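Here it is, the structure in full.
Only a part of the assembly is drawn; its chains keep their places, and the rest are absent.
By letter and in written order, the chains are A and B; residue numbering begins at 1 in each of them.
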């Protein structure tokens, strides 16, 4: 383990805790996301397992001090295996009145709240819609409160920096971070290094921020904090050996695409139109031109997917990415890719709908659309990622399926996954199994819809190859020549072939594993996507209590693993928690004819562990 | 990707595919197909490096009839698919075939952006002023008053001029020809092919079934001399039968063209405007000319090359590679903070 250099031996005795949930909150302009990011880095370096949840406002920069302008960052870290960013925070750091007003509701009773009293002036309170000062009016009486004028202390800490007051005040997030580092026994050095690098061209800013960080830390070491408040230690978690980093979902998707293309032996052409929360993948890949990646910001989502289809036609790996409204626009062209039988990876970072909905909030309500949402009989493969790091593997699997079966594959992620981060055991790319594409080059016997006998994937013959000139399109094709055909029996045959090709993928994917618990029994909780964390933790908690409840988590949404129906039929009850009104539920009921029940949560936020626990208890009969 | 095998001396008919042509007998598309075969034979790019991309419509069935690579995509989206093809392989010679409905109704936005981006494509827009494939509804290029199944009392909306739109969108090559002009059309197509960047070519195409004779006012043999002007770079704007030549000049004092008769009132060739392919303002004015007051301007209205989008994209990738050579994925995954356990 690297890091952990300067443990302060003079501090008061620290209380050892197994895991902690901290929520940083403040104004959009307060640098909360950066603060959270720094805390995440040093926490990872401290060897804790962790999960984060950035929760920023819809507005680019809402007027200062408003409740809808509050930006928050939550992190759950611990010595034990961390599965979610946590239900209710153990500690809240509120840099202004609005943050306090909005976020205090979720704090655990008895939790610690660090408040910047410098942000609680009359004017601030009014903007936050507060009638009184929460520190005085009893609002905080259930919590352990550390009320300090962070604004003032920050100004003091950086007074020699030469910064004007506005810029000086900007350092208050670092001051706060210093205090929090002290409370949770984090190493400051990586953050100092980061600041020096980040502000390399503005050394006075770097120095001021470092000064603020140190001052906050020193304050913790020396000040008498309120009663009942002690600093903590959180022991390192038990990780398998290897090299680790923290990774966000968007990054993991970008890297997965690059590695997937490499494993397939293809060039990557990524074509997209910006949309929240999907743009991160575009941004990440645009920075990687030195790896030969081509990124294309199209004029809209239709152009984006069509360019990706064109790239695949021309022999690259065409990939596109979007979120709900943009996915809707790709519908028609997805049909083209299905009919033209070209490989294509489509990443959907789902957000709260319907329509524009709540663009910055998470939901998993595009499963219907992914599986069913096209005109005609239009089967394709659908995969879902369960966590930020899982995106890497799932995207590679998508590339494998797309190229092997000559089909579009939709990958479902969501706002939470795209933005959240977690530690990741970095794979060795050279040890991953390649799945090189073989373009058709032999003219003899060629026609473009010649199918591989086993996969039913068609021949991929790339423009530029002499002798394989051919025409494709979305009119129905003759099975035996690839030419246009309106023949009735042929249409049946081609429809069946397209269907069989996709169902056949089920033979090429792992059988469904049971995540936790027995392979049959009284109750199974079935989930998919980002609800993995809360479901796993809830089931884990109840199993620890001795309840017999199992957890199945799907990566392959379509086709479903071959053994899934059998597994499901082995349980008396099936509970399907989803951040939608019951979409996987419909699929499972139709496929397995099991009386599965849904647990629906559409709040724009991840499930709380407790609501799943409660639903499970209810079904177990208390 | 591209294998450079020169196929020896292809003739126009070598570009015919084995697919039966399914346009209506007498459709102008046949003539365009013929001119394209001739052009392809002339430019001598290997068949395997040629791709025809189209949307949906009668015009868009074109790729099936060329023995190169072809992609008959969806309605209006050919420019986007073609952009993807060029991004993946800039060495291919990519031709987009579209109609006035496909390219300017549903596909107008992609047309704008592919022109603005200057992707190196030849874009042939077959303008028959109707939706042929869906049985003759009026189109965005149909003249006011067009009676069609969807406008039984005549259309009331003003048409768009394809070339004016292309120029407004930033096209750097815009030309015009006519389906039946079998000597003119291949020359224009060859120019389009030679031009690096997006080349926009409007081809007036007769739909014999739903809009027969739509362009007779300037394509009928009897009137061509009076109603067509064939543009040539650096040549004066002159047209009309021998002995009755007329020309185009700038109306004195205002920015407006006018037709003048040579010899009348002492007007000579020196008074006429000289065609300058690189003058966008002139091109816009030429594009706006139409019978009966003006001749229809045919040929290359505008040509002012600049590097194609796909080239600039590639260049940037090469520059990035040069700056940070040796892209090691394992190193990438390990950039930033990492730590080791065990």
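Throughout what follows, a contact is a pair of C-beta atoms (placed from the backbone, for glycine too) under 8 Å apart; a residue touches a chain by one contact, two chains touch by 3 or more.
Computed from a predicted model, the values in this text were never measured in an experiment.
Though each chain kind is drawn just once, the whole complex in this file has A x2, B x2 as its copy formula.
One rule holds in what follows: only the chains that are shown with their structure count from here on.
If you average the CA atoms of chain A and of chain B, the two centres end up 45 Å from each other. The touching residues of chain A, when paired with chain B in their complex, are 1-3, 41, 44-45, 47, 190, 239-246, 255, 258-259, 262, 267, 269, 271, 288-294, 296, 298-300, 302-304, 306-316, 318, 332-333, 335-336, 340, 426-430, 462-475, 483-484.
The part of chain B that touches chain A in the complex is made up of residues 1-3, 5, 7, 17, 19, 46-49, 51-53, 63-64, 67-74, 77, 79-89, 91-92, 109-110, 112-113, 313, 316-317, 320-321, 323-325, 327, 329-330, 332-334, 336-342.
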